[in-house]
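Okay, handing you the structure first.
A protein chain is absent from this complex, but the other protein chains hold their places.
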Amino acid sequence: MMDVIASTLAQSGWPEAMPAPTLAHYLFVSVAMFAIGLVGFLTRRNLIIMFLCTELMFQAAGIALVAFGRYHLDYNGQTFVIFVVTVAAAEAALALALVVLLFRKRESLSADEWAEMRG
Amino acid sequence: MGVADRTLRSQGRPLLNAIINPIALYLLIALAGVGVCLALPRKGPSPQALGGLLAAAGFGGLVLALTLWANESGAIPNPYFYVFGLVALGAGLRVVTHPRPVYAALYFILVVLASAGLLLILSAEFMAFAMIIVYAGAILITYLFVIMLATQAPSEDMIDALADYDRQSREPVGAAVAGFVLLAAMTTLLFRGIGPTEAGDHAPGHGAPALVAKNDASADAALLLRLPGKVETELRELGLMEHDEALVRDASGALMLDPVAREAVVVEPDGTTRVVSWPEGELNVQNIEGLGFNLLDEHPGSIEIAGVILLMAMLGAVVLSRKQVEMDEEAKARQARRLSAELQATAVERRS
Partner (left out) sequence: MAIELQQLVQVVAGAMALGADAGAPIAGGHVSPGPAWAMLIPALPLLGVLIAMFAAIFRVKSKLPAYAAVACLGAAFVVTVALWRQLGGGTQVIHGWDWIRFSWGPGEGQTFIANFGLYVDSLTCLWMLFVTGLATLIALYASEYMSHDQGTGYCRFFAAFCLFVLSMTCLVMADNMILLYLGWEGVGLCSYLLIGYFYKKPSAVAAAKKAFIMNRIGDLGLALGVMLTFVHFGTIEYVQLFASERLQEYLALVGEGRLSEIPLQAQLIPVLLMIGAFGKSAQLPLYVWLPDAMEGPTPVSALIHAATMVTAGVFLIARTFPVFVLSEWALPVVAWVGALTALLAATIGMAQFDIKRIMAYSTVSQLGYMFAGLGVLTTTGAAFHVFTHAFFKATLFLCCGAVMHGMAGQLDLRKLSGLMKVPGWRIVSLAMLVGCLNLAGFPFTAGFFSKDMIIAESFVTPGYGAIGWILLITAGLTAYYTFRVFFRVFVGPVHYEAGDEAHGHDDAHAHDAHGHDAHHAAHGDAHGHDHGAHSHDAHGAHDDHHAGEFHPHAPGWAINTVLTVLAVASILAAGVYFVNKPDHGWVGSMVHDSTAHYVSPFAHHEAAADGAGHDAAHGHAADGHGEHATGHGDEHAAAHAGTFLGMNPHEVMYYVSGVVGFLGIGAAFGLHYLGRTTAARSKADDLLPLLGPIPRWAQNKWYVDELYDFLVRIPLWVASHILHVIDKLLVDGLVNLFGWLPRAFGSIVRPSQSGVLHQYALGMAGGLAVLMVIVLVVLR
């Protein structure tokens, strides 16, 4: 069953490498997604949404890595994504714990509440 | 591969002009940037729809340019790419622009699903499903819980009220400029760095020979030597092996199997051996198998470290989010007095 879905969806059958113009498509999606995530991170004030934007950037990086791995017929791309996801999960856990903590202190999710770091 | 291309290459110029006029490229990127900027939440009348349209036009134009170029070299991507890619970008835009965190999180699930589709097209099916399970299943649910914890409406009649910090984004223009200048830079790199750097290596499958050599078909097929169970099962399913037959191993314990010639030696119950060969296209090494071998052969230490990181993150999250009650000495003393009084009261009650 999986084979069927996979062969339907897959670009041109594994393990043949995909051509460079196609790689460019995926990389463009990845870069665009990253840029959108970055803009979101820079503009949104809600701590949770800021973290969601970082997750978006992680996604973008993951797509780029897998696309490159596919292009070079190298599993290391995917392996790397596994670690990226691991780190993302750990980061999400800690970040959310921190968000909860910060929210408890100020009753607000605004990042502007925490502007006392100035030197 | 046109003559013009070759000329450009020989001069060391990027292929950018061949793909898309740089001015057009930057205009499109600027269009997308303005769109994103407009789509960000703000107070007062918010032209979010217009922004979305502009962003879609910009990104769509860029994808169209890419497709035209790909069409030239006969490498049109899988049509599902357009579906998943555009869904991913659109949902990502909504994640960034939606004023309500819950909706943003839900849109992020959509992003994850679309990305999983893209990964599936890239034959990375394990990653696709792992992404869905880990992100959509675990991380996003945690996000939703935290959103529920932290975003409470002040009262019941203001249930729809948005927090100030959600209603208004901060410095959208500066952020959009920074983000989209970065996008422009990376796109420029993409359009000129990808593609043949030497004549003749533009053919599919030969993008970067030095790197490809590692995991080409023969190398992948060699993994069959380490998958005796899979070989036996599949050979039996193909009817090439009986149930009472078995694969033969040589003195060093390696399977007597030639993955390139697609031949294997099996032994019958009576001890006689024969050579089995299977047709081409059968008995392939799956992506997930290759990934597993790669992960455990080449990165065992990293896996251990990843485990430690996860454990530490878990502990850290527990420690950080624990409810901390701060009591001064006086409060402690009061508490102790209260407790002892209660105990005495219960004792008195019991006695009576």
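When the chains are written out, they are named A and B in that same order, and each has its own residue count from 1.
One rule holds in what follows: contacts are C-beta pairs under 8 Å (C-beta built on N, C-alpha and C of every residue); 3 or more make two chains touch, one makes a residue touch a chain.
The structure presented is a predicted model; accordingly, all values stated were derived computationally and were not measured.
Student: Determine which one of B:Met186, B:Leu224 or B:Val285 touches the chain that has been left out.
Tutor: Here the residue in touch with the unshown chain is B:Met186.
Student: For a quick check of understanding: of B:Arg170, B:Lys230, B:Arg249 or B:Arg262, which residue touches the chain that isn't displayed?
Tutor: Of these options, the touching residue for the absent chain is B:Arg170.
Student: With the missing chain put back, which residues of chain A would touch it? List them for me.
Tutor: Chain A touches the missing chain through residues 38, 41-43, 45, 111-112, 114-119.
Student: Identify the residues of chain B touching the omitted chain, counting contacts across the whole complex.
Tutor: Residue positions of chain B that touch the missing chain: 14, 170-171, 174-175, 177-179, 181-182, 185-186, 188-189.
Just so it is clear, only the chains that are shown with their structure count from here on.
Student: Considering the complex alone, what residue numbers of chain A touch chain B?
Tutor: Counting only chain A, the residues touching chain B are 2, 5-6, 9-12, 14-29, 31-40, 42-46, 48-49, 51-53, 55-56, 59, 62-63, 66-67, 69-76, 78-79, 81-83, 85-94, 96-101, 103, 108-112.
Student: Can you check the complex and tell me which residues of chain B touch chain A?
Tutor: Its residues touching chain A are 32, 36-37, 40, 59, 62-63, 66-67, 69-70, 73, 75-78, 80-81, 85, 88-89, 92-93, 95-97, 101, 104-105, 108, 111-112, 115, 117-127, 130-131, 134-135, 138-139, 142-143, 146-147, 149-151, 163-166, 168-172, 174-176, 178-180, 182-183, 186-187, 190-191, 194-196, 202, 204-208, 211-212, 214-217, 220, 284-287, 290-291, 293-295, 298-299, 302, 306, 309-310, 312-314, 316-318, 320-321.
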